[in-house]
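For this view, one protein chain was removed and the others were kept in their places.
The first chain written gets the first letter, and so on, giving A, B and C; residue counts start at 1 in each chain.
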Amino acid sequence: MSILVSGDTRLLVQGITGREGQFHTAQMVEYGTRVVAGVTPGGAGREVAGVPVYNTVREAVESTGANTSIVYVPAPFAPDAVYEAAASGIGLIVVITERIPALDELNMYEYVRRKGSRMIGPNCPGLTTPGEAKVGIIPGNIHKRGPVGIVSRSGTLTYEAVAALTARGIGQSTVVGIGGDPIVGTSFLEVLEMFERDPETEAVVLIGEIGGEAEEEAAGYIGEMSKPVVGFIAGRTAPPGRRMGHAGAIISGGRGTAEEKVRALEAAGASVARSPSEIAELAERALSRR
Amino acid sequence: MSILVSGDTRLLVQGITGREGQFHTAQMVEYGTRVVAGVTPGGAGREVAGVPVYNTVREAVESTGANTSIVYVPAPFAPDAVYEAAASGIGLIVVITERIPALDELNMYEYVRRKGSRMIGPNCPGLTTPGEAKVGIIPGNIHKRGPVGIVSRSGTLTYEAVAALTARGIGQSTVVGIGGDPIVGTSFLEVLEMFERDPETEAVVLIGEIGGEAEEEAAGYIGEMSKPVVGFIAGRTAPPGRRMGHAGAIISGGRGTAEEKVRALEAAGASVARSPSEIAELAERALSRR
Amino acid sequence: MNLHEYQTREILRRHGIPVPPDQVASTPEEAESAAAAIGGEVVIKAQVHAGGRGKAGGVKLANSPVGAREAAEQILGMQIKGLPVNKVLVAPAADITNEMYLGFILDRANKTVTLMASAAGGVDIEEVAERTPEKIVRAQADPVIGFQPYQARDVAYELGLSGRHVRQFADIAMRLYDVFLENDASLLEINPLAIVASGDLQALDAKMVVDDNSLFRHPELAAMEDHTQLAPSEVEAARAGITFIKLDGDIGCMVNGAGLAMATMDTVKLYGGEPANFLDIGGGASAEQVTAALNIILADPKVRAVLINIFGGITRCDVVARGILEGLSAVERRVPMVVRLVGTNEEEGRRILEGAQLPTASSLSEAAERVVRIARGEETPAPTPGA
Partner (left out) sequence: MNLHEYQTREILRRHGIPVPPDQVASTPEEAESAAAAIGGEVVIKAQVHAGGRGKAGGVKLANSPVGAREAAEQILGMQIKGLPVNKVLVAPAADITNEMYLGFILDRANKTVTLMASAAGGVDIEEVAERTPEKIVRAQADPVIGFQPYQARDVAYELGLSGRHVRQFADIAMRLYDVFLENDASLLEINPLAIVASGDLQALDAKMVVDDNSLFRHPELAAMEDHTQLAPSEVEAARAGITFIKLDGDIGCMVNGAGLAMATMDTVKLYGGEPANFLDIGGGASAEQVTAALNIILADPKVRAVLINIFGGITRCDVVARGILEGLSAVERRVPMVVRLVGTNEEEGRRILEGAQLPTASSLSEAAERVVRIARGEETPAPTPGA
């Protein structure tokens, strides 16, 4: 088993003819993901990496039965792409696009929920269920299938954790990058709940960072989980008041510090790594204790 | 039994200190309706017809347990009053105010539904459950309690029908004026469903008029009802393309004519009166046939 | 409230929708100089709140400024469906490749704003909707996020457009939606939305109906209302807060409430009479309004009898009764009247009227039957009291 994406994923790529869309479609196809369709308005009739392109999501869904979409559309047009996907019945919408205005993200969140779909991201690296489906931009070759679920607000830091686990011979059930923006479609908490229910997942790695209260919210649930959680929080050395790249990563008014988050996670029973390299070590220990 | 309003109704009057609010509050109190509170921003501490006035709906609900509200607030401020009522947990909101812009009505409809409340109106005369509660502006003295439910898009035409029934000795379970605007909170169909479920109601009078398709929609359900329905459609002589007072009452593009509506109602098994005075006659016949 | 084509064009233009340049002319001379300024072949179009102006001769082509003047001479002063043409629009005659329809309406059934489009433009869309509904493409705005570009593109592809036409169509549709919302429209349409010789989309004709109830927040639109397009009596009624619509019969009707007003007209007709008007004096009619209503009804020389039907709720019968007497003392013309007055303060109202020798009826049927007989001369009424 796994969560969110699997061999049953029938993937649609929105913005498939753009530079990133083309590159990552090829990568996803190569990985073995079932990429069934692409959409670019005016692009109908083309093919990208062997994948047929349609003008509209509706057409693509009708023709190919796509059930998941990944969005590479530039920020000014990304909300429209997400609405189109949700309105067309796509159940899982993974938004890679970064720099989407927060007020648009509020609307996207609201609309997708109301349509009964789920959004991952925006500004996220996507998800991978090793050996089944790579839906995003996480390099495929660093994965190995196994018992650890990963959920992260970060992009490349996620790769770091995955690679470290794999290097130690520890595989992953599903790796989920939820995105670094203040408003994201799916929270740590929701992914933890999915991992808790997933029979394959035996331990979870949660990678957070400064800013917001998503890690604290997640900690509230970790105490109830039957599975061990290993945490890592980036930004221990970040100065208050300066935004660390991600729109969300800012310590303001003394809230959102790494210390607070580490404390919350540890209080909930998670073991928290001090450096990325420690994550794999703690995960191994957590698995061996089960 | 009855529908929507009864002796359990704890009524809040929004806009209670206005001319209409004051007049009708006195009338409703006199009728015996449990009017527990009024709201007018800045009016706290006053009393109208013995009813205490509050600044906000939240305060009024907290202090009095109001569960139903009636809105006499002028059109530019009425949407805000409706949002306030719905946000404060009022379950039934009766909007007497006329001339509210249609785009506001769309938002009111959407918001009230999402909050799990029900709106009657706007631009309606309200409802009466004879002998229990009069929530609106229908003259109290024309009613008599009994087995006929009335639902109407019209104001004074409703009074006409009620008075005619009462004159013939036929009482009413509940009289519901749903309002004459193109966008209203509660449809004919929904009220018919409530009457169908109400054990006291034995027959229903439906008073429609030209414009829109609400009567046709209702006809679709009348065929399934166990109770007889008597219909009347105003506007047989109305010329196409001219709006007959109500924002909704217009025959456009050959649709919404009285003939179409009469045909739909008759096809569904309703008996349709040719004049208001015939309504009571047909209702009597319907009751006697049961 | 209807806007004229020239007013709607200007609003669309301000919102970046491609509308060819045009000028409005109130005289043949203005039309001539407008045509000279525009150059080339021009079209001269009557500005009137009536459909079918083309068939009625209200649209003409002209090859020269002089031709434009002559066309304007013919059109200005015409009456189309009873409405005067006081202005014409002069615009370049377009070289049209393809005509579409694009509009937004307030969609009461779906409780939202809905786009309607058709590849068959330039014709009456209501006729298309009636005869070949499958030719109309629809898309509903979402209540939370509104109308979105993907919907506009979807419609464009459904209409068979491709390439830049899809982009232009979507851009126009999005702007049109904004105009709809900003102006509280209940109908806003471009017909035809044409592909012209350059290959671009252009709005060649446009129509907007604004929600009357919203005018309190759109003073600029309220100021655009053309009162010459309403019967003077309707304008006067609106000023008094009365809804009045002139009809062709001889029995004047004064009623409170639109539904009851229609039902009263229907009942008059049922007894063989012909109503002269629809008149709703509204919810809380004052004596002044009743007076105004009487004046408006009696201004119609065809009116031979008047039926007053009031069911008091908010409206109090005593107020109405006093208004009737006040009105009668102010108008010169005398016609027989039948008054039916029931509801709030019914007894006092009746007492007032009967004190003035004005007889009252108790049921609508009785009142209608009687007023019809009187109008037909089958019954001689009591003399109407007055000044």
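Note that a residue touches a chain if its C-beta (ideal position, glycine included) is under 8 Å from a C-beta of that chain, and two chains touch if they have at least 3 such contacts.
As the structure is a prediction and not an experimental result, all values here were calculated from the model.
For the chain excluded from display, the touched partners among the shown chains of the whole complex are A, B, C. The hidden chain makes contact, of the residues A:52, A:212 or A:231, with A:212.
If you put the hidden chain back, the residue from C:109, C:123 or C:144 that touches it is C:144.
Set against the missing chain, the residues A:138, A:204 or A:222 yield one that touches it, A:138. Contact with the undisplayed chain is limited, among B:26, B:87, B:189 or B:225, to B:87. The missing chain lies against subunit A, touching residues 20, 23-24, 75-76, 98-103, 106-107, 109-110, 125, 137-139, 142, 152-160, 163, 180, 182-183, 207, 209-210, 212-213, 217, 232, 234-239, 242-249, 252-255, 258, 274-277. Although one chain is not drawn, its touching partners on subunit B can still be listed: residues 41-42, 55-59, 77, 80-81, 83-84, 87, 107, 110-111, 114. Contacts to the hidden chain, counted on subunit C, fall at residues 143-144.
Basically, only the chains that are shown with their structure count from here on.
Most remote from subunit C, judged by the distance between CA-atom centroids, is A.
With centres defined as mean CA coordinates, subunit C is found 27 Å away from subunit B. Between subunit A and subunit C, the centres computed from C-alpha atoms are 55 Å apart. Shown for subunit C are the residues in touch with two or more other chains, namely 144.
Annotation for subunit B: no residues touch 2 or more other chains.
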